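For this depiction, one protein chain was excluded, whereas all remaining protein chains were kept in their positions.
Right, subunit A next:
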Amino acid sequence: MDDIDAMFTDLLGEMDLLTQSLGQETVPPAPLPSTDKEVNYSIGYADLNESLNELEDCDLDALMADLVADLNATEEKFAAQKEVLKVPSLPPPDLPPPPKGLSTHPASSLASPASPASSTSSNVSTPASSTASPLPPPPPQVPKPTKEEMEANIKADKIKLALEKLKEAKVKKLVVKVLMNDGSSKTLMVDERQTVREVLDNLFEKTHCDCNVDWSLVETNPDLQLERTFEDHENLVEPLSAWTRDSENKVLFQERGEKYEVFKNPQNFYLWKKDKNALKDMKDKDKELLIQENFCGTSIIVPDLEGVMHLKEDGKKSWKPRLFQLRASGIYYVPKGKTKSSRDLICFVQFDNVNVYYGKDFKGKYKAPTDFCFFLKHPQIQKESQYIKYLCCDDAWSMNLWVTGIRIAKYGASLYENYKTAEKAAVSSVWTNRSSSTPSSSNPSTPSPTIKAKSPSQANGHAPKPQQGPVSVDFGNVPPPPPPPPLSVFPHPTPPLAAKSSSKPAAPQRHLPTNFPPPPPAMDLLPPPPPPPNEDDALEAPPDFLPPPPPAIGFGSLPPPPTFNSPPLPPPPVSFRGVDQSLPPPPPDPGFLPPPPPQPMFTGAGAPPPPPPPPPPAAVPRAAIRPSGSVKKMPPAPPKRTTPSLQGGDGGDFMSELMLAMNKKRVH
């Protein structure tokens, strides 16, 4: 045990180092504009006070509970940890998280506010689960662990636990104002690890909308007159962090039909050259086949796009027509006087470092030939610049073709995974809505657990914690009075779990201490409920097909392409994520240093602690915050430019502001 303790001491020292470097990171890079001198905690608000006051009561409660729970959690984590380690109990390794759509269920809503205990234990489980299975040594792999192995594993456990904690300490949280369609707004607390999908799920619960797949978070920037739908697998905080302090940018919650149109009507994208009337009444089966062909094979196929678009060249005012081609590796154009053969193509842009945006009213702004413009830019660019590549299409249809094609090339398989997850969320919402009409589920309690219930689950990908196990396992059966319909829908809650966890390998991966090989998440998470997805597939698969003998062979019911049911299904998502440089935007694995944003305007609650005092309490960054800031001072405006030593204080200010805001609310 001695060396383990020694190791912990090391780690603590290590953490101190880390936190100090965090402080340095927050020094804004000088070449950047002066707009980022202040620390900002909120998006869409002029200042923090306003944002806090705008928080709904329940949100505020949740936020508060969240923070308090964090403090307790980290403290108790250490206390709990010894026991956990003594009993290297093997939690069912792959227990799926409670289904998203079901989180209104009382069972999961108990999660947070006043129960630090439960959040503690879930936190404890975090490290283990976030490392995607190997940790609680799954029985099959280690049949008879030797003593050394056991020790090694315990040690590894500890290390991972500590790593996780280090990460926790630096998790950034933003208060985000999201504009609704009706002009109202909702305010959310978004944790840097949360994906857009999770935020959407959160919003579904708050808004009681129909949860269809079109609901999206959209970013707008009035300076550039841009609009972009965030992809569901992206982490929301990252792009928001690129906004300038004074920006008028907004986040909208809207239905955007074009987001997943390619999966609803793939023929419009993959067979666009064909007669449009013929495409209209394409059979579902053929659509399915097209999706399988292009998204489920060993390689993602990008729609074969080619056409003349107008290009506004670097900094110039005029728009020039050019023949462009889309390939998996980027957009190319055919140089004047050359053929369209691949080797003559000139690369116009590759997608690694840029996102694609819709441009609004470019006819007016840039004298574009039409209003159907899109452009590509580095996500950090917020103002007009010669580094933005503007393109203008003849009509809305071809603009959508191009933008969607670029998204496919850039995001590949994640796009389809996102769609499937969104679909499942929509389906399970039907179920939830039904059950929520029954008296048992209490809406008031809903919003608060969401943050809590979610963040562990999203941090983990799945919840291996034993106590929670039964809850989530029994989920399908327990729900209070399951009305008849759910039964038929019942299968869905389960598949989503599997799909959910495996569909976003990115999330768990981000929390791995380093660059783990990608495969494990998908493969390891799959086992628990293996039958459902396969059965689904098998059902839709064409067992009806038995090729009649030649020479005349009827192909009315042609089978799907080979890839359809193909076993490599688990591997592709993993490997595709990287295909053709179309890596998903967030760096795959930031290592255990969540890298600082280039302009670290926002620092979360996890401000680092002062120097490294004696192990247990001091290792708890959040615990350190409380004494420093909890009730004392009146909140000054968000401090300017921080230095390491100030950091702790910032956290405190934030906390006290929060307390203040809460008190205000309560008084009213």
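Throughout what follows, a contact is a pair of C-beta atoms (placed from the backbone, for glycine too) under 8 Å apart; a residue touches a chain by one contact, two chains touch by 3 or more; residues count from 1.
Convention: contacts and distances are computed from a predicted model.
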Protein name, per the UniProt record, of whichever chain is missing from view ("Polyglutamylase complex subunit TTLL1", "glutathione transferase", "Ribosome biogenesis regulatory protein" or "FERM domain containing kindlin 3b"): "FERM domain containing kindlin 3b"
Selected residue (touches chain absent from view) among A:D210, A:D286 or A:E313: A:D286
Residues of subunit A in contact with the chain not shown: 10, 14, 17-18, 21, 24-25, 27-33, 35, 131-135, 137-138, 141, 153, 156, 159-160, 163, 242, 244, 271, 273, 278, 286, 289, 293, 297-302, 304, 327-330, 332, 339-343, 345, 347, 350, 352-353, 378-383, 385-388, 512-520, 523-524, 534, 538, 541, 545, 547, 549-556, 558-568, 571, 575-576, 578-581, 587, 590-593, 595-599
